[in-house]
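To keep things clear, I will list the structure first and then write my remarks on it.
Removed from the display is one protein chain of the complex; every other protein chain stays in position.
Let's look at chain A:
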């Protein structure tokens, strides 16, 4: 150790302190390794013996310099993927070590004893320097364990034959073809092309008469019906006639719990219990006893997903029973009959005249307007811009 320090002092004309520091780094990075106490990677300024590591095992020959620099701007502009570089590096080292071990085993039988000892020391020193830190190893282990868990679970899945699944895509595309504006155009015209917002106005949430395509879509799936606010309203009207409106109300209340503010979960669950689940409740819903028991138990400690099972039960009840009957009902059929089929807009003779593009009330504005109880109409184009720059 002493020799190394003296040599460094002389070669670089530096102080002992600096020499110790530089020498210490050399040992830490594995260019020099101690023979006694090989796990103590410190440069001792005494008679402790050290050896030079063979260039084959040098850190710099294994990893190009650029990868070691996380903070450099190039990494940032490429998107900052430091973790993945680290991961790749660890994997590379592992493979390298395994390969080395195999090769060494084969060659070792031919070596002289002294050489073998030297080689062993070199290898051990390399391994001690270049091992991945414990934390990364633990992380890797847990990641692989997760993968094993996922694979096991996947093996237990029920799979559907490809022919059935793929047929599903063909059917879906066919069913929705006329509803896909990019494929088939839309009536009266695509606003982005004609600059006319009639298509949006006609399909707004609340219109007196919906378009035919929109009403048709309600028959594609129960989810389509529920996702359209007008569809939901119509379905509610139908259920009221059937005296089973509490099912939809219950479902909506459960959605509210699932997606609403955390702070109001307890209050909402209590309301649901009072209105829908308690014995003698005003709008009691018919849930099987097993689900009911489980839900009532869960209500004691309400959380966001406590109503999930009950909600799903009622959802599938409506889907299998009320929904198909709704589609066959006069209510739906009349709606479909009186639905609008917009006329395709006649194209102007001079295609270069562009229509004025009208702005629309911002949803953000609509929220505050609702409080005032006012509704604003469409304004003029071009001049409305509320640009705010804030630091």
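Remarks
By our rule, a residue touches a chain if its C-beta (ideal position, glycine included) is under 8 Å from a C-beta of that chain, and two chains touch if they have at least 3 such contacts; residues count from 1.
Keep this in mind: contacts and distances are computed from a predicted model.
One chain of the complex is hidden; its UniProt record names it "Guanine nucleotide binding protein (G protein), beta 5a", one of "Guanine nucleotide binding protein (G protein), beta 5a", "Large ribosomal subunit protein eL6", "Septin" or "Glutathione S-transferase".
Across the entire complex, the residue among A:12, A:56 or A:172 in touch with the chain not shown is A:172. Residue A:155 is the one among A:155, A:206 or A:282 that touches the chain not shown. When the omitted chain is restored, the residue from A:138, A:207 or A:341 that touches it is A:138. What chain A contributes to its contact with the hidden chain is residues 28, 39-41, 68, 76, 80-84, 87, 94, 98, 128-129, 131-134, 137-138, 140-155, 157, 159-170, 172-177, 179-186, 189-194, 197, 199-200, 203, 222-223, 255, 258-263, 304-305, 308, 312, 315, 347-348, 351-354, 357-360, 362-368, 381-382, 384-391.
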